[in-house]
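Missing here: one protein chain of the complex. Every other protein chain is in place.
Right, chain A next:
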Amino acid sequence: MPSTSSALTPGLASFLKSLKTNAIDTSIENLISLLKRRQIRHSRSCATATAYLLLRVISACRTSDSAKLIERVQSVGRRLVAAQPREMVVGNIVRRVLGLIRDEAEDDREAEYALSEAGSESQPHTPRAFDDPSLPLDRDALSVRPEGSERAARSPLTSMFSLLSHPEPEASLPSTPGSLSPSGRLPGHGPAKDVRAEVLEGIGEIIDELGQVDDQIAAYALDHIHSNEIILTHTSSTTVQKFLLKAAAKRKFTVIHAESYPNNHETTHITVSGNASKDDEILSTESFQKPLIDLGITVILIPDSAVFALMSRVNKVILGTHSVLANGGLVAAAGTRVIARAAKVHQTPMVVVSGVYKLSPVYPFDFDSLIEYGDAGKVLPYEDGDLVDQIDVQNPLYDYVPAELVDLYITNLGGHAPSYLYRIVSDHYRKEDISF
């Protein structure tokens, strides 16, 4: 059954399958049209597709010069972002990959620079021999740890360093033994080739991160959900669902679930009742999940309009999001802002769970441009000819929620105040890539 449906309708699954066989340009065009046609639409699907595509792009790139790699990734990234500028995770992943390449390139230069300073000029081979095994070894050790914390510690240092040393090694590179001795081709060539392998490995880590992020976030659940609390949530989000499930394993609480009509109520109903239809191949991992009610949690499904009335009884609002912006504001499913306002009025803590990959360095100067407008037919039935003729129907898919309405962000790195997000942004993205 799934094989037929995936063969029929293009989507993430068919894209990933075709990625292996198709030529690289075909795959890029393919993803662009999938994004345009909204056949890949959730944040995670977009992020996964982008990451796999960039993996292919870089492994297909025969040049091992980091500058060229950056250029290539930038050009692909620009096209992807232009295809669907409102899926900000696409840009985020591209920036992460660009950052990876720059880091690796600088690490190598740094190492080489340091060596050529310290080491004697007569033996260009030894630094390679020393450098080659040590670097992957170092990386392996690092990759075991949650990579965010490691980056947090490392990246300011490298960026500070690059600020000062950036022009210098570049100037000194040609004058190093490379250009003098005939064997010098090796050190010139060797590290660059290394860069590519390192970057591929780094993208692999990003993909792993995308797979694990929900479980990592869920690990913080017990710190935030206490017994006998009443939790309000909205729309269907795997992240929130896993978060609640984790807590439900240990504690008893009540969940009030707003259905987010008209764009997502059907999925919400499925999430609540657990009757996941089998033909939804993208969310197939979720369909294995038991719904909260099976764990003895009381789940109350309410229409969105009842949110304000119930807010006074709610202890905590836990929401998923579409993307998070650098100022701490967020773009989430329509209806989120109403909930956030209601929570503010009732002084109910509002917690947003989100993977770091959704965190975008974009500053929202123009909120309207971030919001996507969907099918008007979901609001007003198209059959109603007389109304359709005379009424302008707008169906925003997302809401912008300003930072001051959010109390806490929980990412896979832990909990942060909205005002701290700029820090995570600067840890994860290089300044030069923010507008690539």
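Points worth noting:
Convention: a residue touches a chain if its C-beta (ideal position, glycine included) is under 8 Å from a C-beta of that chain, and two chains touch if they have at least 3 such contacts; residues count from 1.
Please note the rule applied: contacts and distances are computed from a predicted model.
Taking the options "U2 snRNP component prp10", "Trafficking protein particle complex subunit", "Mannose-1-phosphate guanyltransferase" or "Rpp1p" in turn, only "Mannose-1-phosphate guanyltransferase" matches the UniProt protein name of the chain that is not displayed.
Of the listed positions A:Lys17, A:Arg37 or A:Arg313, the one in contact with the omitted chain in the full complex is A:Arg37.
Considering the whole complex, the residue from A:Asp25, A:Glu71 or A:Asp215 that touches the absent chain is A:Asp25.
For chain A, the residues touching the absent chain in the complete assembly are 1, 3-5, 7-10, 23, 25-30, 33, 36-39, 82-83, 279, 368-369, 373-377, 381-386, 388-389, 392-395.
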